[in-house]
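Heads up, one of the protein chains got dropped from this complex, but the rest are sitting where they should.
So, subunit A:
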Amino acid sequence: MYGWIWRHLPGNAYVRALLSLVLALGVVYVLFQYVFPWAEPLLPFNDVTVDDGGESGVG
């Protein structure tokens, strides 16, 4: 997968390394900005309130 991406990047090794870095940062951005905030409420790590169990997602 990563080899395939590497082979399809243009330029020499330095340009490819730079582009890979940019791609990696882009992926991290998407994860932090969209994927993790979406996934977080689905995971049981951040509920801090007491409740009667009727309402989930109260945290």
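To be clear about the criterion, a residue touches a chain if its C-beta (ideal position, glycine included) is under 8 Å from a C-beta of that chain, and two chains touch if they have at least 3 such contacts; residues count from 1.
Just so it is clear, contacts and distances are computed from a predicted model.
Among the names given as "ABC transporter permease", "YceI family protein", "EF-hand domain-containing protein" or "Class E sortase", UniProt records the absent chain under the name "Class E sortase". On the side of subunit A, the interface with the absent chain consists of residues 1-3, 5-7, 9, 13, 16-17, 20-21, 23-24, 27-28, 31-32, 36, 39-41, 44-55, 57-59, using the contact rule stated above.
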